[in-house]
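Right, I'll just put the structure down here and ask away after.
Here the complex is missing one protein chain, while the rest keep their positions.
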Amino acid sequence: MLNTHGLDVSAAIKTLVLILDLVGTFVFALSGALAGAKHRLDFFGIMVLSFAAGNFGGITRDLLIGAVPPAAITDWRYLAVSILAGVLTFFWHPAIERLRSAVLVFDAAGLALFAVAGTQKALAFGLNPAMAALLGMLTGIGGGMMRDVLLTEIPAVLRAEIYALAALAGATVVVIGQLLLLPSAIMAIIGAVLCFAIRMLAIRRSWNLPAPPD
Amino acid sequence: MLNTHGLDVSAAIKTLVLILDLVGTFVFALSGALAGAKHRLDFFGIMVLSFAAGNFGGITRDLLIGAVPPAAITDWRYLAVSILAGVLTFFWHPAIERLRSAVLVFDAAGLALFAVAGTQKALAFGLNPAMAALLGMLTGIGGGMMRDVLLTEIPAVLRAEIYALAALAGATVVVIGQLLLLPSAIMAIIGAVLCFAIRMLAIRRSWNLPAPPD
Partner (left out) sequence: MLNTHGLDVSAAIKTLVLILDLVGTFVFALSGALAGAKHRLDFFGIMVLSFAAGNFGGITRDLLIGAVPPAAITDWRYLAVSILAGVLTFFWHPAIERLRSAVLVFDAAGLALFAVAGTQKALAFGLNPAMAALLGMLTGIGGGMMRDVLLTEIPAVLRAEIYALAALAGATVVVIGQLLLLPSAIMAIIGAVLCFAIRMLAIRRSWNLPAPPD
């Protein structure tokens, strides 16, 4: 698809999405590697935590919708950015720890992108709207859950902060767009921005979901 | 298939099985939600535990036999009853806690149904009899195992009480029926009743499997 300036717009969008996807993977992998370093895993363990945190959400989604082998297994770039995140963390984790607030911003961006892209993929594979939104959310939160399970901690996303809900909000925008036949690229952007905004606000204002009444 | 009174029997059976399946999902989801509430998860965490406890056994079975996407992902009703169980537990968990003995009876019924239905599905997908029985058992116990793993507890089913064995007994009846070409509906009922009876007796009499000798 060429625009009036002769640029191939759809190829540019594809490249942009891939780059964002890899950035998201990288940032999630950082969170896995940092958690691994804190638990004094060895070099290999930190690589596993990197890969799991960066890719487990997408892998689970792909297994559930039947997109086998999962993209994270067939495309070497997901592995490459995961290992890069792991190696950087291994050698410079105190520095990355100090960048925590920047990492949180990128993490929110990764969450937004994963939720939106995961929802689109699930819709493309014929899942019903409600489940597509939930699989989009799972794409965003699955890696962090696996990271915590491997470190024998109750997944943080189950206990504190508005995180999954931000992902679900972004995913829901995509699904509504599909139901109303609105242009998917625009709805994806709106969904991602919404997810990102909710997540950033939740961090700033320490929003939490309620626990059950006693 | 119409019976002599002109009723569509096979449709009635199908509806009955679906209802029982949803009841089983609901009760398992209750167990997940209650465990989540006890661990002070937030609202979202309790929903995740509900869904995982209610559906993870069936999802795992479906992934293993190649029935993708799993039924729990494509049929919104499994999600709906899981969320219903989660919401009820969130707001009224002390009341549900008091109904514990009733919940245990329904849980035994859910186990019986999941074990039998899971075995039938595995047989329908061409699994060998021994594995079909084990996948039936897994359908019954998988949700509770995932619930415990997410809460970083050793799955209760691995340590105490006659639970998996009851499921396996029911599953075995179904498999034997298939091998001997007996009518599957009748064998399913016998299997489910056997599983239910063993489980209820195990609760009443505090039956446990032995741990290894010291």
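For the reader, a short list of remarks on this structure follows.
Every chain is named by a letter (A and B) in the order it is written, and numbering of its residues begins at 1.
Criterion: a contact is a pair of C-beta atoms (placed from the backbone, for glycine too) under 8 Å apart; a residue touches a chain by one contact, two chains touch by 3 or more.
Given the structure is predicted, the values throughout are model-derived calculations rather than measurements.
Within the complete assembly, A:70 is the residue of A:24, A:70 or A:177 that touches the hidden chain.
Only one of B:124, B:158 or B:186 touches the chain withheld from this view, namely B:158.
When the whole complex is considered, the residue among B:65, B:111, B:171 or B:187 that touches the unshown chain is B:65. For chain B, the list of residues touching the undisplayed chain reads 63-66, 68, 125, 127-128, 130-131, 134-135, 145, 149, 152-155, 157-160, 164-165, 208-213. If you put the missing chain back, the residues of chain A touching it would be 36-37, 39-46, 48-49, 59, 63, 68-70, 73-74, 76, 79, 89-91, 93, 149-152.
Everything below uses one rule, namely that only the chains that are shown with their structure count from here on.
Separation between the centroids of chain A and chain B, computed from CA atoms only, is 31 Å.
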